[in-house]
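Note that one protein chain is taken out, while the other chains of the complex remain in position.
As written, the chains take the letters A, B and C, and residue 1 is the first residue of each chain.
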Amino acid sequence: MGLDITWAVDWVRRSADVIAEHRVELITLDREIGDGDHGENMDRGFQAVLPKLDDLPAGSTPGDVLKLVATTLISTVGGAAGPLYGTAYLKGAVAAGGAVSLDGPAIATILEAARDGVVTRGKAEPGDKTMIDAWTPAVDAAAQQAAAGAGAAAVLDAAAAAAEAGAVATEPLVARKGRASYLGERSAGHRDPGAQSSALLLRAAADVAQAAAGV
Amino acid sequence: MGLDITWAVDWVRRSADVIAEHRVELITLDREIGDGDHGENMDRGFQAVLPKLDDLPAGSTPGDVLKLVATTLISTVGGAAGPLYGTAYLKGAVAAGGAVSLDGPAIATILEAARDGVVTRGKAEPGDKTMIDAWTPAVDAAAQQAAAGAGAAAVLDAAAAAAEAGAVATEPLVARKGRASYLGERSAGHRDPGAQSSALLLRAAADVAQAAAGV
Amino acid sequence: MPVKKIINDPKRVVDESVAGFGRAHADIVRVEFDPIHVVRADAPIAGKVGLVSGGGSGHEPLHAGFVGFGMLDAAVPGAVFTSPTPDPILAATKAVDGGAGVLHIVKNYTGDVLNFETAADLAAADGIEVRAVVTNDDVAVKDSLYTAGRRGVAGTVLVEKIAGAAAERGDSLDEVAAIAERVNANARSMGLALTPCIVPHAGEPSFTLAEDEIEIGIGIHGEPGRERVKLEPADRLVERLLDPILEDLPYASGERTLLFVNGMGGTPLVELYLAYGHAASLLADRGIEVARSLVGNYITSLEMQGMSITLLKIDDEMIELWDAPVQTAALRWGR
Partner (left out) sequence: MPVKKIINDPKRVVDESVAGFGRAHADIVRVEFDPIHVVRADAPIAGKVGLVSGGGSGHEPLHAGFVGFGMLDAAVPGAVFTSPTPDPILAATKAVDGGAGVLHIVKNYTGDVLNFETAADLAAADGIEVRAVVTNDDVAVKDSLYTAGRRGVAGTVLVEKIAGAAAERGDSLDEVAAIAERVNANARSMGLALTPCIVPHAGEPSFTLAEDEIEIGIGIHGEPGRERVKLEPADRLVERLLDPILEDLPYASGERTLLFVNGMGGTPLVELYLAYGHAASLLADRGIEVARSLVGNYITSLEMQGMSITLLKIDDEMIELWDAPVQTAALRWGR
């Protein structure tokens, strides 16, 4: 059973809720190794998307929703996360194309396109202690699940779990990209805020898919 | 037995010690109802007098010492205390004249002249919560003792005791002169720093006189 | 507890800082050290009234930052928060005497007044004609009959600029003193503090405030203010400063003002401009025209966080003098 426009819209709503709930946590993570604005930035962005969901024309596809998120994040978030997440959603939207329903392989493709977009813009490699360290295991897990024939919800669940593990795994790393890199060795021992927000967003996607699947 | 140049010089040395010892206390008092510099100002002044004592020509009188203190305080203390104490010592020096030895009545006259000088320059009245509230009872007590035939040391002792009581008695007062007056009612409940330093200086005078008198 | 400041020895702070100032602005000022004073590089200027101000240090850029063309001829920095002694004031007075007399601009504090008085007496004895203007624009001090009188605060900057321009255009000592008096008489200020400051030699905060408390009616010497209130939104804080100012010197609709929002040293510009915006709105609501503005840290209390607002009821001549060229370290335009 594929994920449709309802899932996409619900995912955005759930994302906004989850980011708002974790706003302070993300600020705190970013304060420790960055400049303390990541939670505020992401919250500003997702709160700005919410009212726009109501204006989506009838017949919109999941790709349209991803595009709406992309342009809104780009024009409201700022900082590093704005363009990077904006690119992720934009490339995801392109990968989603005009499909009205997304199956497991489609989801895996979208995630991979999103991750590749972030890499192209931000030039981070795995292990640099960035959101890429959540996205890369997520993309790999999704691809594996999809290849094994899993449905969209199961693909997202695997991606979310991998992203969560990836976010945790950023803790011992020394940052080599983003603001945390200026700290050098002192960046070790802290979780990367962007990896954490990535895990939260993917978990929201999986949860909403699970609910849609009526599990 | 009158007080001579040795007493005068010793008084200045003792004053410098006492002010240095009470520097922080005077700063703290002044911080509470003023700007926190009284102890620093007085300490700077008396430390500046010390080396000059060595240059006093032979045959100097107590009046010469008072004049030296006056000019040094005027040129090193600054703030309100500099000109006010400077005037006190200056007027005291004039009252001392060329006398080589100061008896009880002479001391009483000097104290009165000093106090009057402060009043002329600062326009404070008793009860305004200033150094005048230490000086006025000191002058009165000194006059009384001198009239009763007491010697110089006893006159100074009475003056010091009265000044100490006067300083304590400033605590409940609402300031009407100096920086503390800006606080209005909130100045009540704190001792005036200038009254306190006045009491310390008069006590030093009495202690040194006592020692000179061999008591 | 160490004092957390970029200093070496607390006793050498003023000397070392003034030395650095002199080096950084050698095109505008020269610095003398024995006794310490800061003089316009081209002083004395024959035939021009000399302007001297001074006071305790810790209020930078006041006063040394205002020495230069079109403003002060000399500044006399005392120890931190302690008015200078008569010697350097006298030395500065002599250094700027160009034969047309010298005006002392003195903030109304007992110590400043007494020390400048003594210096003026000594200068007069040396044949220099000296006049003094005592600034007292702080409306926070009520009942001035029962106090040492109102304090001189941020209005002093406006007096120095406008009187300085008058002296620069060649006004006589009487005229310069008169315009200085007029500016002072038309200026009203009030300040507040969010945090105290630490005087280097004292090593402890000038007062303590709870996390949610502010001091209203603060002076510029780290002295406690008149009342302590709970933290409020900026708009309300601005009203707390503007209301007593306008009560003390009411404006008719259509009258013009110079609106000066001054930082106490540690408050970021972002907050000062925010406060300025609300003050300007309130004045517009009352039909008062903001003819000129000044926003920034011009008379400070070390690193204290807070601000003051000053209104100067301004007329054509004051505006002309305000706009006149000035070239000092801290205020510069027109050249």
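Odds and ends about this structure:
Please note the rule applied: contacts are C-beta pairs under 8 Å (C-beta built on N, C-alpha and C of every residue); 3 or more make two chains touch, one makes a residue touch a chain.
From a predicted model like this one, the values you see are computed outputs, not experimental measurements.
The hidden chain, counted over the whole complex, makes contact with A, C. Remark: the omitted chain is touched by one listed residue; of A:34, A:151 or A:166 this is A:34.
Set against the missing chain, the residues A:20, A:94, A:169 or A:183 yield one that touches it, A:183.
Screening A:53, A:80, A:96 or A:167 against the full complex identifies A:80 as the residue touching the chain left out. For chain C, the list of residues touching the undisplayed chain reads 1-2, 4-9, 13-14, 16-21, 23-25, 57-58, 60-61, 65, 80, 194-195, 211-212, 214, 231, 233-235, 237, 265-278, 280, 290, 293, 295, 297, 300, 302-303, 305, 307, 327, 332-335. Within chain A, the residues in touch with the undisplayed chain are 27-28, 31-37, 40-41, 44, 74-84, 121-122, 175-179, 181-184, 186.
In the analysis below, only the chains that are shown with their structure count from here on.
For the pair chain A and chain C, the distance between C-alpha centroids works out to 55 Å. Separation between the centroids of chain A and chain B, computed from CA atoms only, is 76 Å.
Residue positions of chain C touching 2 or more other chains: none.
For chain B, residues touching at least two other chains: there are none.
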